[in-house]
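Taking it in order: structure first as C-alpha cells, then the write-up.
Of the protein chains in this complex, all but one are displayed in their positions.
Right after this comes chain A.
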C-alpha cells in the first residue's frame, strides 16, 4: 500500500473546491436568522394647518396663561369653542402628545 499522501489544502481552499458538491448541504450548526420585523404601520398625519394671528400683548398674556392651564393653546381654544357649541374635532380637543415633556438636564 502506497503511503503517498497528497498535500493538504487549507479549510478555505477545500471549501471552495467542494462547493459545487456541497451546494445544497446544510451547515452542521443551524444559524437562527432573526426574521425581519414587519414594516411599521405608516403614521397617518392628520392634515393640520398652522394658525397665526396678531393680538395685543395683554390678550397674548391672557391666552398664554389660560393655555398653560389647559395644556396647550390649541387645546384651550378647542375646548372653549366646543363648550360654546361648535363641532370641534376631537384631535384638537385632545391632541396627541407631539413632544417630550420633562425637565431639562434631569
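One rule holds for everything that comes next: contacts are C-beta pairs under 8 Å (C-beta built on N, C-alpha and C of every residue); 3 or more make two chains touch, one makes a residue touch a chain; residues count from 1.
We adopt the following convention: contacts and distances are computed from a predicted model.
Selecting from "Probable alginate O-acetylase AlgI", "Sugar ABC transporter permease", "ParA family protein" or "Chemotaxis protein CheA", the unshown chain of this assembly corresponds to "ParA family protein" (UniProt protein name).
Only one residue from A:21, A:51 or A:87 touches the chain missing from this view: A:21. For chain A, the residues in touch with the chain missing from this view are 1-3, 5-6, 8-12, 14-15, 17-22, 25-29.
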